[in-house]
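Removed: one protein chain of the complex. Kept in place: all other protein chains.
And now, subunit A:
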Amino acid sequence: MTSTDQTRFPAGGVSAPPAGLRPTARPSARRAQTRRKWYEIVGLTTPALVVYVTFVLVPMGFAFYYSLFRWRGVGPPTEYVGFKNYTLAFQDPIFLDALRNNAIVVFGSLLIQGPIALGVALLLNRRFRGRSTFRLLAFVPYVLAEVTVGIMWKLILTGDGTVDVLLRAVGLGGLVQAWLADLDVVIWTLLFVLTWKYVGFAIILLLAGLSNVPDELTEAAAIDGASWWQIQRHITLPLLGPTIRIWMFLSMIGSLQVFDVVWVTSVPAVRSLGASATMATYMVDNGFFARLWGYGNAVAVILFVISFVAALLFQRFLLRRDIEGAITRRAN
């Protein structure tokens, strides 16, 4: 490729126009060009494709295969049991507790974090001095590792911890609980910790969405005599719709997979009774640590199917417009 004429770059930039329009390009040269283009396409995408297929898609296929066996993970699986692992899972009250806990985390997160984040984002979207510092502080919990957050709250909540001391100090001693050990309380404690950590993510997203609401619109409405509430209700919120739905989607998928915080905060005994188990902790407890690989993989497939179906339904009914419009649409 030494010539500098335009034919090396097909006029469309990326696609060759019909041959008749370009008398200078000879068929053999065009073929070489096309071949070169395919070399580039294959060369540039192969590494990403290989890594993606090997470590994302293939494992899920294997999970389904292994789930059909009773298998301790040594040697190849031989004892075929069909779908027995799946029926066993749905008969285990601890797995059903895990399902319930995941549902609590999914809906609890959406219903608690959403309104809080919206309020904080509207507040931190107002123009005032020191705003960026307050924004930074509101996001801080989100960047900490889940493990760190879990251990941190465990220290604050366990034993006769700081929270209990503070509650007694303000005369609310009656509320003191075994926050992480009481079977009826622990899941709500976990929901609180997860909310504390993840509400910052919702705030970041909503602030990013708010920054795209044109000032001209709100200013024009204000000049026309609209109150602050009317402006938020009729202009800001509708324009935030796509951002809110994308956040709901990410929050839902994250909540279905929640593992780290639960793993490090809850007492193993409490988890094994189902009080704080989630599908992910149940899967790791059984598959990895108890070495029930066939069973563990069946749980993995159930977790996968639930997440995937939830994601597809959400996308189909709520998110499609936004995905098309906001994330994957070409920029020009």
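What we mean here is this: a contact is a pair of C-beta atoms (placed from the backbone, for glycine too) under 8 Å apart; a residue touches a chain by one contact, two chains touch by 3 or more; residues count from 1.
In this section, contacts and distances are computed from a predicted model.
Enquirer: Identify the UniProt protein name of the omitted chain, choosing among "Carbohydrate ABC transporter permease", "Formate dehydrogenase", "Cytochrome c oxidase subunit 1" or "Molybdopterin oxidoreductase".
Expert: Options "Carbohydrate ABC transporter permease", "Formate dehydrogenase", "Cytochrome c oxidase subunit 1" or "Molybdopterin oxidoreductase" considered; the missing chain's recorded name is "Carbohydrate ABC transporter permease".
Enquirer: Pick out which of A:Ile94, A:Leu110 or A:Ile151 touches the chain that's been left out of the picture.
Expert: Selected residue, touching the omitted chain: A:Ile151.
Enquirer: Which residue numbers on subunit A touch the omitted chain?
Expert: Residues of subunit A in contact with the hidden chain: 1, 4, 6, 8-9, 12-15, 37-38, 40-41, 44-45, 47-49, 51-52, 54-63, 66, 73, 120, 123-124, 126-131, 134, 136-141, 143-148, 151-156, 160-162, 164-166, 169, 196, 200, 204-205, 207-209, 211-212, 215, 239, 241-243, 246, 253, 256-257, 259-260, 263-264, 280, 283-284, 287-288, 293, 296-297, 300-301, 303-304, 307-308, 311-312, 315, 322, 325-332.
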